[in-house]
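Structure provided below as structure tokens; questions to follow.
Just one protein chain is left out here, and the rest sit where they should.
The block that comes next holds subunit A.
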């Protein structure tokens, strides 16, 4: 039955309207979790606030487990769900460049829009920077095209790569997330801070 759009249960225009509603939920949860504060986000890298780690990994395992069960019950056909393609070189280099941007700017794109929505002017500056960075890429594309398309593996998933059942990988990731939450709670006690 799902994804609804692929099976033509909803029209393309309805899909865009639902995208707007989903965005409202996305923005509301990000802001409510404190992701509109760059100092809170950056706190993750100094151990004084590990909210990012907790929210990010709880969200990833919730959605992952949800899809696993939906597919088990026959509610969603995972073959029609978009799986991000894997280009090893650009995934890694792009990630490193984003990591530099994260520690310098204190936001990622989604959280910057969320922070801008409540009036953070540093987030507006970050969004201006994002736009410039994207223009550098689109304008200089011929220079980066080779790197952008190197080492393409198709759309492998982690369980395929490790050759284990999807559920077993999911269980492993959940246990790993719990271990990280434990470290996060420990770090927050060790490096106390004020609330931003």
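Just so it is clear, contacts are C-beta pairs under 8 Å (C-beta built on N, C-alpha and C of every residue); 3 or more make two chains touch, one makes a residue touch a chain; residues count from 1.
The rule is simple: contacts and distances are computed from a predicted model.
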Checklist entry - When you check the chain that is not on display against UniProt, which of "Sulphur transport domain-containing protein", "protein-glutamate O-methyltransferase", "ABC transporter substrate-binding protein" or "cytochrome-c oxidase" does it turn out to be? => result "Sulphur transport domain-containing protein"
Item to check | Contact footprint on subunit A, counting only the chain that is left out | outcome: 2-6, 10, 15-34, 36-39, 42-43, 45-46, 48, 51, 54-64, 66-67, 70, 75-76, 78, 80-88, 90-123, 125-139, 141-142, 144-145, 147-148, 153, 155-159, 161, 166, 169-170, 181, 195-196
